[in-house]
Structure formats: structure tokens, C-alpha cells
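Got a structure for you, questions after.
With one protein chain removed, the remaining protein chains of the complex are shown where they sit.
Per-chain residue numbering starts at 1, and chain names A, B and C are given in the order in which the chains are listed.
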Amino acid sequence: MTLPLFIEQTLNGVQFGVMLFLMAAGLTLIFGVMGLINLAHGALYMVGAFAAAATAAATGSFILALAASVVFAAFAGVLVETLIIRRLYGRDHLDQVLATFALVLIFAEGTRWVFGSFPLFLDKPDWLSGTVMLPFGIEYSLYRLAIILVGLVVAAGLFWLIGRTRVGMQIRAGENDREMIAALGVNISRLYTLVFALGAGLAGFAGALIGAIQSVQVGMGDSVLILAFVVIVIGGIGSIKGAFVGALLVGLTDTLGRQLLPMFFALFMEPAAATSTGASLASMAIYLLMAAVLILRPKGLFGGA
Amino acid sequence: MTDPILTVQNLNKSFGALKATDNVTLDLRAGEIHALIGPNGAGKSTLIAQITGALPPDSGNVGFLGRDISGLSTAERARAGMARTFQISALAMDYTVLQNAVLGALGARGGVFQMLRPVMRNKALLETAHQALDTVGLSDHAHKRTADLSHGQRRQLEVAVALTLAPKVFLMDEPMAGLGSEGSAQLITLLDRLRHQAPILLIEHDMDAVFALADRISVLVYGQIIATGTVDEIRANPAVRQAYLGEEDA
Amino acid sequence: MTIKSLITATAIGALGALALPTAHAQAEGLKVGMITTLSGGGAGLGIDVRDGFMLAVNQAGRSDLEVVIEDDQRKPDIAVQLADKMIQSEKVDVLTGIIWSNLAMAVVPAATAQGKFYLSPNAGPSQLAGRGCHQNYFNVAWQNDNLHEAAGAYANSAELKNSFILAPNYPAGKDALTGYKRFYEGALAGEVYTKLGQTDYAAEIAQIRASGADSVFFFLPGGMGISFLKQYADSGVDLPVVGPAFSFDQGILQAVGDAALGVKNTSQWNKDIDTAANAAFVASFQEAYGRLPSLYASQGFDTANLLISAMDKADVKDADAFRAALKAADFTSVRGAFAFGDNNHPIQDIYVREVIKEGDVYTNKIVATGLSNHADAYAADCKM
């Protein structure tokens, strides 16, 4: 494999990881602060993508579409949190898994009912189309590069929000000691709604960004949801830093695995068998990674003692 | 003097910069109640956790009935005859009182992986359980759900479950906590009897109980034992008055 | 049963026709069970097949034909359960409707073994065309490899010498690449199997870029194809792309947008095939459902017409006569010439189409014929 190809694949892995981080950050915050396993997080990703596609179709503006994705997903998040999720805090994980699984069903079929069974169209704007030349003669998609940058900016913003602001302090307090934030005079139910809306907005934003280069369709959130869970479990649940590291690890493992594993097997197998064996193993690679991390560190990489 | 039942030698445990257990050495002899007192945060629960095997010490040994048990797990120590009660009741709350007592008898006797015969028809287990409940005075409540017991009754049940283990030693972590004066008095009478069955290492905040029961007292401050002696010796010890009793008076 | 009447009612309502006579009374009638995907992922394909099929049924207006429709949710075990229900409870004579090869493999062998006829409006797994063929199994669409084979043949005629080929890592994906290679004579710049359901193809596109290929062949059905095309168009790699019609059909082209323009794809049908039957089909479908028909709709339509043509000739209770009537394929296919080979799979022309934009709508036009009178590669293995 040539160096430019390797660098390009690494960039692809980083881009994938950054996107996963947007999903995983909300998931891990919601778990860290409220102790809630939210399977419906993927549904919010889908809501964001559909909101963006509908807005783009109506206005033709990509920026408006992105804004709509955040607003609608956050709004859906607030709605779901105040109506249903709120009753699940303090319930055991089993209840949470089942209730949010029920929400997944309702969201998916509801969306299909409104938008139909065919995928929607959402495309990146012209000013983000095409490629740029990077050093080493690497030609790289401008849009993917933009995703990496936007993702990193959002990540930096999140770290700032959690680490440096008053809300962030409350969130951290909420993770460590729920009674303490009550003692601090924080309105807990408002804080919870806020955190949920923040997570939902991030998921919706990720859905819109990705929807522009993938397909906007019902069920698009399912596979991303599972990946996001893999990420936060690897990183250690509740840790934003863990989510970031985990997301990059998963992104790179998946992308480089797809490239390298078939090449590795080709060293000692027939080409056709090698491609197929390599591809099989690559599709299992992130789950193997997760199992290995958990066996060595049962609470994830940054999950405390 | 007989050999001690339980010995703790040069035990050390740190959490980061904090020395939770600082070179602790103590022992427990047959028939005695040895009270361990100290202010909050002195490291009493950490010490109990190391004796029961829930927490590995950084260094030092725990000896039990003349052998070093440092490498044994909590469960193995319990089977060897180390019975404990918890500071916060650790009972199977959905079970009946009797089931909790049977649990103890079953755990000590083994045969846990037997899957076909009903456990609540096992005469030997039931007999042990009823006897223990009788000793602590819970016989009338045997078929109540544990969650429905009063706080005091749960403390009694903790002791009863410990009894079913046919223990060689009792480790009791604040058994009086949260009990009214009447409840405390009952428990004091009970513990006073139990010491003849097996010696008791008693962690307790209730000084009246400690002074009424203890044969010896050790005082733990900042992870260190600053004094060990009889009730009178401890009362008279200036360092203890300074570090511990003095604080309480202040 | 409620779902059946509801769906039938919807179809009829859309047609503005009068109530379809539900033929419980007809002792001599024929009952068809349609098992297809109407909910969850991939529902669009099932809906198209159903709508095409019901259009033909309603146009025929026969009182001795009853259709029962059920949703398999794209789950093989549900499909098997529904097949049992249709055979045991509804006592249907003919089964049809399945979209996916894996579901067909779960249902068809057992159904034909119980003496039922099965008409496939979409899936054509190689097992059922070769050693596992059955006299009661008729495929009205294609054997799975056909469109890929035509793509390979087209690549030769377009003088493509170094193809990069990719497909998902599952049996239909492997069949696709095998089919392409069966006719394609050039070299391979790379051969990649992706994860089924994968949505990000950055890694594969990077490999394509680095491979020195002069063309790309891919088989990525459904959302996978949409994702691939959008990302490919954005990557700056501008090698010609060839693929089977599945990723370029009416239902999903609108979601791909400009990214698909100019791509060559192979299909046995297109709406611009110049026959009276096809023009009438396209017009009546649009009138009935307010959208352009897709490849799947055309297959559903042909399946129903084949069935009706056989009903005209023979009673389904006389299995041998009915089978012969089906095999004669005495109906006017909207794709033009149509005949069954020895293994009851189509012998037909496969065209090369190009994606174009007509006004605001993305669609296809035929630019060449990929393979003429093409039969599948497994017919020789079929011993009926």
C-alpha cells in the first residue's frame, strides 16, 4: 500500500470517527448525567436527517437544512424527554432498554408514515462539492474534510462547555453526585431536559451531515446507534474524552480494517478467498475490539476504577 | 493465654496519597468482644473490607485460626467461619426472613448448585435457620417479606444470618446504627451472649454500647491504631482523649 | 385478512374502480397469495411489485381471481410463517411476491414441494435456476446473475479493460461479481466485498482511486447504492460506472440526484421500450398511483399478466395443463419479447440504460442492448 493511500484511509477513518463522536457524545452525556440507556438516540439522528432533507427541498439552502436538523432533533428530544423519558430515570436498565426500543419502533414507522418508504434526497451544497489537493499528492473530498473540521470544532466546543461553563459544571456535578446538584440549587429537571436536548441536537446534526453523502431513509439510525454504543462502551460510559478516543479508535479500526485485512490474508491465501475472509473479519473487527477492551478493562478505557 | 482466633499484622492500604490503613496490627481472642472505635473517616470500614477479603491490602497479613488467609476470597473466608454484618443492611429484600436465614445456612453448608430439590423443604437447613431466628427473637416474623421489616428487625436478621454460618468469628460493622435505645439494649444483651459462641470484632459509634460490651478497645485514627487496651485503660489514655474522645467533647 | 382487504381497498381506491369482487364464492376460481415486503427497510420494492401486480389484476377485472396480500417485513421466518398460513389456511393455489433471494430460498422449495405454483416477480437465486429448479417454479423477472452478465458484456463493447468491482459480502453480492466476470473480458483492478448494510464507502473509493482502474462495476442494492454514488460523485474519481438497474431505478434515483447522471446500468425493462403494451402500462400506472413505474412495478405487472394468460387456457386444479399454460408464456410482456427457458427462467433481451434528467425527474433511457435473447448460466444443471 502506498503512503498517500494510507494517509487518505487514515483521514477517512478520522472522518468516520468524528461523526461517531457527535452521536456518542450525546449518548454518553445522557448516560453519565441521567443514568439512562437511550436506544432512541439513533431515531433522533434519523429525525435530523429527514428534517434537513425536507428543509433543503423547501428552501434549497444547506445551512438552513443543517440548522433545521439541530432544531428539530432537539425539539423531538425535548418532547420525548418531558413526555416519556423523564419517567425512566431511576428505573433499571431493562425498563430503559425496552421503553426506548419501543420509541425506536414508533419513530421509525411514524417517519415512514409521514415521508413514505422511499429514500429522500439530500445533497451537499455546491460550495462544498469536489476535492482539494493535500500534501503528498492526496486528492481528498472537500465535504469530508469539512466534516472533520466541523466535528473537531464541535468536539472542542463540547469540551469547553463541559469544562469551563456553569452548565458544564452542573453536568459534571450531576455525573458524580446527583444529590449535590440538588444541594447547589440547580433545577434538576431543567438540567436533564437541557442535556437530553443537547444530545438530541448533536445526533440530529450528525444525521444531516451524513445524510448528505449517504441515504436519508427510515432505519438509517440503527447501525449508527449500535456503533455509537460500541464507542461509548470502549471509551468508558459517561466520559466525553472516552467517547472521543473511542470514536476515533472505532473509525480507524473499521476503515483501516477494511483496507488491510484482505491484504493481510492475501499474503497466504488465494485472492478470492482472501478478499472474502478479510471482509468477513473486517465486519467483525470493531466488535472484537470492543470485547477485547472490555475483557482487559471492564469499565472501558476512561471509565474510572 | 490462648492463641488468638484472628490476627491482623502490619496491614497497609493507600488510596493515592491517602493512607487509609497505616501499619495496623490487632488480634481477637476467644470469648472476647474487641471493639474498634475511631472518628468518621478513620478507616474502620476499609479495615473490615481487608479482613473480609473484599479489598486487597497493599501489604500485611490476615491470620485466621492459625493460618494465613491473605490469599483467600471473601466467599472462602466466609466458608472458613468468618461471619460479618453490614453497616447498611445487606439482605435479599424480596425474600422472606426465613429465606434469608436459610441462605446463610445453605451458603455455609454448600450444595448450592443443587437444582432439583426444593430448598425450603430441607429439614437440616430449616432447623439451623429457625434456631438462628429464635436466638435473635425474629421467630414470629419468619414468613414476613424482609423489605417489610423495621430497621431494627433488619439488624437482628443480619445477626441471625451471621449465626447460621456457624461462625468462628463475628465481624460487626456498626450493628447499633440507627437503632433506638430499646433496640440497642436488646442487641447489647444478644451480643453479650454471642461472644461465648464466637468472639466479636465490633465496630461501633455508640460509646455506651462499646463501654458496656467490650473486653478490649482499639482506637483507629487516620488509619493508625493509636491505642489498644481495656475500657479503663482507653478511658484514661491521654492520646485517645486528645485525638478522639476530646474531639467528641468539644 | 384485514390487511388484505385494506390493501386491496387502497389499490382499488387509487384506481377509482368499483369494488373488486372478492371471489369467495367461486369454486372454480384461482387464489393467489402474495408475500412481499411492505414495511421496514426495502418496503419500496414490495410496494412497487404489489402495485404493478394489482394494476394488471384490476385491469383484467376477473371475478375468478382472488389475491391475498401479506407483509413479510423482510424477515425470512415471517415469510415462512406467511407461506404456511397461505397454504394451510387460505388454501391458495399460487404464491408470488417475494423480493429478496434469502426469503425466496426460505419459502420457495417448501411451497413447490407441496404442489403449489410459485411465480417470482423479483428474486432469482442461482440455486433455484440450477440444481434446485422445480417444474412449479417460474421466474418472471431474471436469474440474479443476468443483469450483471449484461453489464460485463457492455463493458467489453465499451472497451473497458481494467474494472474495479465491488459488492456486499453476501451470496447475492458474490453472484453479482461472478456474473460480471463471466462475460467481462478485461483485467481486474480490484475486487472488494463490503459489509452488508454499509453506508460509508470512503475506504473503497480510496482504493479505487489508487488502483489505476479505468471503470467501476458495483452491485449495492437499496440505500447502500445511494450512499456509494453520492460519495463517489464527490470523490473526484470520474471513471465510468456500470451497474445493474437496482441502484438506478425509479424509486431511488430521486434520492441519488445528480450523482447518478450519465451512469450506465443494465435492465430488462425501461419505460421507453417502444411497444403499445409498455406505453399503456406506463400511462395507466401513472394514472393509478401518481408516480412513474419502476422496474419492480413492471415485473409485478408482467407476473400478474402471465398468471392471467394461464388462467385463460387452463384450470389451476389441473396442474399439468396449468403448468404448460404458464410455460407457454402467452402474454404480452411490457419488456417486449419474453419466453421461458427449460428451467422456467426468462430468455429475454437485456438493455443498457443511461440515467438522464427529464424536467425535474431523474429517469433512464435505453442506449444499447447488452445481451440479446439471453438465458441464464445454470439452465444446464436443471433436471426437471
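FYI, a residue touches a chain if its C-beta (ideal position, glycine included) is under 8 Å from a C-beta of that chain, and two chains touch if they have at least 3 such contacts.
What we mean here is this: contacts and distances are computed from a predicted model.
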item: Undisplayed chain, where the name is taken from the UniProt record, one of "NADH dehydrogenase", "Multicomponent Na+:H+ antiporter subunit D", "Leucine/isoleucine/valine transporter permease subunit" or "Hydrogenase-4 component F"; value: "Leucine/isoleucine/valine transporter permease subunit"
item: Chain not shown, its touching partners among those shown; value: A, B, C
item: Which of A:Phe72, A:Tyr140 or A:Phe229 contacts the chain that the document leaves out; value: A:Phe229
item: Residue among B:Ser45, B:Thr96, B:Gln131 or B:Gln197 touching the omitted chain; value: B:Thr96
item: Contact residue for the chain not shown (choose from A:Ala58, A:Leu105 or A:Leu184); value: A:Leu105
item: Given C:Leu45, C:Met105, C:Ile208 or C:Val282, the one touching the chain that is not displayed; value: C:Met105
item: For chain C, residues in touch with the removed chain; value: 1-3, 6-7, 38-40, 71, 75-77, 80-81, 84-85, 88-89, 101-102, 105-106, 109-110, 113, 125, 127, 169-172, 174, 193, 195-196
item: Interface residues of chain B (partner: the chain not displayed); value: 52, 54, 73-76, 78-79, 83-84, 86, 90-96, 98-100, 102-104, 106-108, 111-120, 122, 143, 145, 161, 164-165
item: Interface residues of chain A (partner: the chain not displayed); value: 31, 37, 84, 87-88, 91, 93-95, 97-99, 101-106, 108-110, 112-113, 226, 229-230, 233, 237, 276, 279-280, 283-284, 287-288, 290-291, 294-295, 298-300, 303
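Criterion: only the chains that are shown with their structure count from here on.
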item: Arrangement of touching chains [line / ring / star / complete / other]; value: other
item: Chain with minimal offset from the mean of all protein Cα atoms; value: A
item: Length of the line joining the C-alpha centres of chain A and chain B, rounded to whole Å; value: 49
item: Whole-Å separation of chain centres (CA-atom averages), chain B against chain C; value: 74
item: Geometric centre distance via CA averages, chain C-chain A, whole Å; value: 35
item: Multi-partner residues of chain C (each touching 2 or more other chains); value: none
item: Contact footprint of chain A on chain C as seen in their complex; value: 39-41, 43-44, 47, 169, 174, 191-197, 199-200, 202-204, 206-207, 209-210, 222-223, 226-227, 230-231, 234-236, 251-252, 254-259
item: Partner chain C, residues of chain A touching it in the complex; value: 1-2, 4-5, 8-9, 12-13, 15-16, 108-109, 112, 117-121, 123-124, 129-131, 139, 141-144, 210, 212-220, 223, 255-256, 258-259, 262, 271-272, 275-276, 279-280, 282-283
